[in-house]
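One structure, pasted below without further comment.
Removed from the display is one protein chain of the complex; every other protein chain stays in position.
Coming up: subunit A.
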Amino acid sequence: MKARVIVTLKAGVLDPQGKAIEGALRSLGVEGVAGVRQGKVFDVELDAADRAEAEAQLKAACEKLLANLVIENFAIEIA
């Protein structure tokens, strides 16, 4: 089973990398960019029997390691 985990910074958490990318886009002349936030994507292969099991495994993976819940949110997409 293929799945994707997306980890993003919580709203309000300073994202200097996003800010730097935002500035770079502006200096390249890319118009209309009001803001950029940088996140992380993990493509995960799972041996889960069904979607519910896969979701539980991914949730555990996020809470244990993939996301730091002090500053980050995560979203799970199962193919």
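Quick note on the criterion: contacts are C-beta pairs under 8 Å (C-beta built on N, C-alpha and C of every residue); 3 or more make two chains touch, one makes a residue touch a chain; residues count from 1.
The rule is simple: contacts and distances are computed from a predicted model.
Asker: I want to check something: the complex is missing a chain, and I'd like its UniProt protein name from "Phosphoribosylformylglycinamidine synthase subunit PurQ", "2-ketoisovalerate ferredoxin oxidoreductase subunit beta", "3'-5' exonuclease" or "Phenolic acid decarboxylase".
Answerer: Result for the unshown chain: "Phosphoribosylformylglycinamidine synthase subunit PurQ".
Asker: For the chain that's not shown, point to the residue among A:11, A:34, A:49 or A:70 touching it.
Answerer: Only one listed residue reaches the unshown chain, and that is A:70.
Asker: Since one chain isn't shown, list which residues of subunit A touch it in the complete complex.
Answerer: Touch set of subunit A with respect to the missing chain: 13-14, 16-17, 20, 64-66, 68, 70-71.
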